[in-house]
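Only one protein chain is missing; all other protein chains are in place.
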Amino acid sequence: MNPVNYLYLSALLFTIGATGVLIRRNAIVVFMCIELMLNACNLAFVTFSRMHGNLDGQIIAFFTMVVAAAEVVVGLAIIVSLFRSRHSASVDDASLMKL
Amino acid sequence: MENLIALLVAAPLLGAAVLLCGGRRLDAVGHWIGVLMSSASFVFGVILFADLLGKDAEHRTLMQHLFSWVPVEGFQADVAFRLDQLSVTFVLLITGVGSLIHLYSVGYMEHDERRRRFFGYLNLFLAAMLLLVLADNYLLLYVGWEGVGLASYLLIGFWQHKPSAATAAKKAFLVNRVGDMGLSIAIMLMFTTFGTFAFGPVLSHTGDTSEGKLTAIGLMLLLAACGKSAQVPLQSWLGDAMEGPTPVSALIHAATMVTAGVYLIVRSGAIFNAAPDAQLAVTVVGAVTLLFGAIVGCAKDDIKKALAGSTMSQIGYMVLAAGLGPIGYVFAIMHLVTHGFFKAGLFLGAGSVMHGMNDEVDMRKYGGLRKYMPVTFITFGLGYLAIIGFPGLSGFFSKDKIIEAAFAKGGTEGWILGTCALLGAAITAFYMTRVMLMTFFGEERWKNQPTRSPEAPSAEPAAEHHGEHAEPHPHESPKVMTIPMIVLAVGSVFGGAFFSIGDRFLHWLEPVTGHSEGDSPLSAAAVTGGTMVCLLIGVGIAWAMYGRRPVPAVAPRGSLLTRAARRDLLQDDFNHVVLVRGGEHLTRSLVYVDHTLVDGVVNGTAASVGGLSGRMRKLQNGFARSYAVSMFGGAAILIAATLLMRAV
């Protein structure tokens, strides 16, 4: 199959993720969408690795996974503590950090 | 012998330094230190004079080069002195009359708690004036020139607690500064023209440059002389300068300060000789001032201000003579010296009168004082006879020569100037007789008059301090004051004759200033006769007005001219309206402009930046999702731009 199709899929996934981040209020869903974007990137990296015939992309993909894992840990912890204090997981409620 | 020259200046300068820095410890002896230092300077002057006399006429110049003062490439100013016939004449006048005034001040200022400082300033005055006449270049002369201005500032404002004195001092300094501006521009012109401003090179190269430049230099020097010598249009400070203690007035009017302008013009004779237009301007200034001063002198009831008008007028004679060129230089200086004697005597006499009259200065409150102050009366009277030109006394010889020289100028100018000078002689006789009659003759108006009349034009605040004193008790002044007056009176009687017999003074000064006899349309006898007639007319009118009739204690309203003359012919009012008011408006509006416009632009920029950032701040709304939108938008734009750049 033409590897370019994987890139199309990756772009599609990324767009879905980005739209989700922008329009959803629930922090968990926003979070999932970010994961979706990261994985879209991973797919693109792996595809490029295949297309160029070297392993650079695959290595980057591993890095991304590690970062994503770390992010999940930190991010979920923040969301949980936010939920505990405010009884809401809406990102719009946490808007105090402004000038 | 040359090394003595610096000591001439150094002695009073040292005196000033010691007295001003010495503190209270010197209060007891301070005045004697002052007298000692000025007398020491006089002694040095006499020694140097004797030395010059011993040489033949062409070699009577001593030079002393102390050190290089401001050396910058072509600009070489040295501290160097030149003592020739002209400067030694001034030195003797300054230190001689100056020392007498010092001595007089010992008595006059006896009760002033700041007497030590007064003598410090007097010494400073002498030092500056000596520097002025001894300097070998115009820049060093300028130092003395402004030094004189400073000393006069300090002395006129000596009674600083009086606002009028402080104002008068400031005014004197400022008007002088305008003149100083002329001197500094003249020096700059000399530097660009000749590459130097030392007397020798400049005055010997006047033939090598254009008349236009010399005229410019001459006019600037004239401006300077006008400031220092109180000539129209910069004369306004002189009357106000009477706020100072009377010995200061004597010093300013007789020995120092006002004579400086005449010195400058005579010293720069070579420049003026080559610039007839500048010379004409000098004579015009002199003639106008001699009439101006005389008219003002007629109207003043304040004895010191009447004498001040007289000084203005007499200096006008000297400036007129100096403007005549080689015909008049010698006579300008001769009149200056004789005037130094009799004017100092007159002022000291006036001071003595005030001393005995509780510092009253209004002549309308004097009268009949000759019985109470015989010495003052006689010395003042001799000075009076000298100034009006009574035959045989000093003023007769010196003023007569100037009138003759004015006619000798030739042509229409000669007639106009000569007539002015003659008219001036008549008015001089009038106002001096008026002073004499009002002060020493007539009824004793000070009796039964304890309070001052509110309309009295004299606003001398010194008198206010003693206003609570009841009737004054006129008395003769102590010896320390009368002795200088007697010496000066002797000088005013015999000085002129001594100088004129055998043309002594002429032969003495001629090598420096040059001399030529003009072709007078009138014989000397005719001029003398004319002068005598004028004199008699002046005295006669004064006698008719003030001798035969009693003098009203309150000044009558007087004619328009009298009222104008009382206000210094409205020149002060002009200054006030145009310069003071105009200047105030200008500075006030500039302060406003600086605040609103210049600073406004700055603050406006700051405010608009602040406003802009206030609006930008609104974008930071705290919603994570709107930040995310801007991030995505930014990323999209970046990527689009990158692709676009690739494509192009």
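Lettered A and B in written order, each chain numbered from 1.
In this text, a residue touches a chain if its C-beta (ideal position, glycine included) is under 8 Å from a C-beta of that chain, and two chains touch if they have at least 3 such contacts.
Heads up, the rule we're going with is that contacts and distances are computed from a predicted model.
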Of the options "NADH-quinone oxidoreductase subunit M", "Cytochrome c-type biogenesis protein CcmE", "Nitric oxide reductase subunit B" or "Metalloprotease PmbA", which is the UniProt protein name for the chain that has been left out of view?
-> "NADH-quinone oxidoreductase subunit M"
Identify the visible chains that the left-out chain touches across the whole complex.
-> B
Which of B:M1, B:M188, B:A524 or B:I639 sits in contact with the chain that's absent?
-> B:M188
Kindly state which of the options B:L19, B:V202 or B:M242 is in contact with the chain not pictured.
-> B:V202
Of B:P71, B:G392, B:G529 or B:P550, the residue touching the omitted chain is B:P71
Tell me where the left-out chain touches chain B, residue by residue.
-> 20, 67-76, 79, 139, 142-143, 145-147, 150, 153, 157, 160-163, 165-167, 169-170, 173-174, 177-178, 180-181, 184-185, 187-189, 191-196, 198, 201-202, 204-205, 208-209, 213, 583, 586-588, 590-591, 594, 598-599, 601-602, 606
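Everything below uses one rule, namely that only the chains that are shown with their structure count from here on.
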Interfacial residue positions of chain B with respect to chain A in the complex | 617, 620-625, 628-629, 632
In the complex with chain B, residue positions of chain A that touch it = 18, 21-23, 25, 30, 91-92, 94-99
